[in-house]
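Only one protein chain is missing; all other protein chains are in place.
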Amino acid sequence: MIAVAGFRRDMLWQRFTIAIPYLWLLVFFLAPFAIILKISLADPIIAQPPFTPFFDGQGGVAATVDSYLFLLTDKLYAVTYLKSVFMAAVATLLCLALGFPMAYGIARADEGTRNLLLLLIVLPFWISFLLRVYAWMGLLNNHGVINNVLIWLQVIDKPIAFMYTDFAIYVGLVYSYLPFMVLPLYATLERMDLDLVDAAQDLGARPSQAFWDITWPLARPGVIAGCLLVFIPAMGEYVIPYLLGGPESLLIGRVLFDEFFVNRDWPLASAVAIVLLLLLVVPIVFLQRSQARDAEGHA
Amino acid sequence: MLGLAACSTDKTAETASSERVVNVYNWADYIAPDTIDKFEAEYGIHVNYDIYDSSEVIDVKMLAGNSGYDVVVHSSQFSSRLTPIGVYEKLDYSRLPNVRHLDAEIIARTDSYEKTVGYSMPYHWGSTGYAWNVEMVRERLPNHPMDSADVLFDPAVISKLADCGVSFLDGATDLIPMVLAYLGRDPNAVDDENLAAAETALKAVRPYVRYFSNQKMMIDLPNKEVCVAMSWSGDYVQASRRAKEAHIDIELRYTMPKEGSGLWVDGVYMPADAPHKDNAYLFMNFLSRPDIAADIANTVFYANSNKSAREFMLPELLNDPAIYPNEEGWKILFPILTVDPKRERPRTRVFARVKSGI
Partner (left out) sequence: MTGNAASSTPFIEIQNVSKYFGDFAAVDSVSLTIGKGELFSILGASGCGKTTLLRILAGFETPSKGRILIDGVDITELPPYERPVNMMFQSYAVFPHMTVEKNVAYGLEKEGIPRVEIKRRVGEMLNMVQLDTFAARKPHQLSGGQRQRVALARALVKRPKVLLLDEPLAALDKKLREHTQFELMGIQYKLGITFVVVTHDQEEAMILSSRIAVMDKGRLIQVGTPKEVYEYPNSRFVADFIGTINMFEGTVVGFDDDSVRVNCKDAGGELVALSDAPPAVGSPVCLAVRPEKIFISKHEPDNTEDTRLAGIVEDLGYFGNLSLYRIRLATGRVVQVSAQNSRRSAERFLEWDDKVFISWRPRSAVLLTD
């Protein structure tokens, strides 16, 4: 009898623990998603709240896909989505190109140095994100530190316009999101058996071949995790393009802001958000499948 | 769940009025440093003071409702749209005795927003123009009159200033009326033909505009990162003060373009769902007390509509035609009206296309 009761309690506990992540997903992802989806299917009106109700009051549903159709008709959206994807992708690749050697170096450093380097990677998080972006404005301005030093060194005689360009946005994105690339890469590289690379060279692989045959495929989970951690927030980034970018750097984050705040068109803003989410779900699904494949390979 | 939330808000609203608290929402840098302290000392009511940096942000908070604020300062142009849908409380002016200090003449001149009548108490008002750095501009345009919007909208002129930096205000409601006025058109027009004309004119000067912002030029003017900044009256004084604090020696001036300058008016409002209405009345009335209104005006360097406050106000403020326009100035000023919401998007689109080049 006692054994049976204990068994039941275990089952309950097990079900409860399994339910937690689902509950989390439901409360913090699916519920807000449902609300946004509902708003995206409404019509904008001047009222409080500024959109038509989903239920028409007579038991029916008043939904419209006008907002989605509008996304298709005005090329502004397609262009900014593409520009956002492009800039986020370039920033991600830059982070990868910079972050991989950094993570590799940290993973191969001796323990004392490694902890110091990891601390340095995490250190910027102790300062507000906004302050750090502002600091870049001070560096990149026409009369900023970089231009002043270059002029003083007589490398240039007129300031270079770094600010308010795509270049400045890339600097901001790469600077802000590099740690999110380095940390997961470090985690995978640090676990990697160094003998594997030696073994590849022993079997006749040049160092570059050993890298692409061994290190790179084994680092792939870290590469994918790092790329997603950079790409997803960079895609919807609002502050960095707003502060560092020029007006021609119209990204989807700004479009969403404008629809919501300037045009007060909540349904359209919600539709923009839903489409953005779908664009982000594609790489996540890709990651899921790839990780499932890896899990199969290392279980 | 929503029902439950509504219930509990009602309940707190009842008890809240007895709390010695008032929640205020205002523009950044739009009050005197000691105003809050003085009010708290006098009335024993704690002020929760919160600030915003764009009309759009407060507008959306008001639209969403349940903001929790008791007193908000908001553009009367934006508020014209919010008032009819019941966002604001209709004011009982008998509880705001200090409105007797208001200047009827100025009220008559500035109050072009009839929908807000009965709901607002005047705060500050001003014009839209451009601030410019005398030394930097004169280096490039030694003899240009600098009284026209051609500095912003004529490619032949603005192109000479592109290297020292020209910034535009970041909002369709400020920029498009001004360019329409420059083109000799109705500044508040939103029909396709007028918007197309504005777009063509703006695209022609777009290459010479460094950025669009309502805030950045307040740092960049003193730092000489820009030499001409489309801005609101009073901004140039604040920028000059910042330059002085940083020991940067510059001379800034402000021009209301002779072709037309948009008049903006800010009012003090009480949200209909304000939890501490009694305290809100006390605070609103306090803002209109002549000495307090003068303190604020002396700090923010914008014009107010308070006649009795003038005796406490700085002469350089009262006598600055950039802030208190003379008769010539009044002729230039045009009100920025609320447009048909259906036409809001086409106007925003024009602005977005100009900005992004898409």
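General observations
Every chain is named by a letter (A and B) in the order it is written, and numbering of its residues begins at 1.
The rule is simple: a residue touches a chain if its C-beta (ideal position, glycine included) is under 8 Å from a C-beta of that chain, and two chains touch if they have at least 3 such contacts.
Just so it is clear, the structure is predicted and the values come from calculations on it, not from any experiment.
In terms of the touch definition stated at the top, the absent chain reaches A within the entire complex.
When the full complex is taken into account, the listed residue touching the unshown chain is A:Ala199, out of A:Met11, A:Ala31, A:Val65 or A:Ala199. Remark: the residues of chain A touching the chain excluded from display are 193, 195-196, 198-206, 209, 213-214, 217-218, 297-299.
Operating definition for what follows: only the chains that are shown with their structure count from here on.
In whole angstrom, the spacing between the mean C-alpha positions of chain A and chain B is 36. On the side of chain A, the complex with chain B involves touching residues 46-50, 74-76, 79-80, 141-143, 164, 246-250, 255, 258, 260-265. Looking at the complex, you find that chain B touches chain A at residues 54, 56-57, 59-60, 63-65, 81, 84-87, 165, 171-172, 209-212, 223-225, 341, 344-345, 348-349, 352-353, 355-358.
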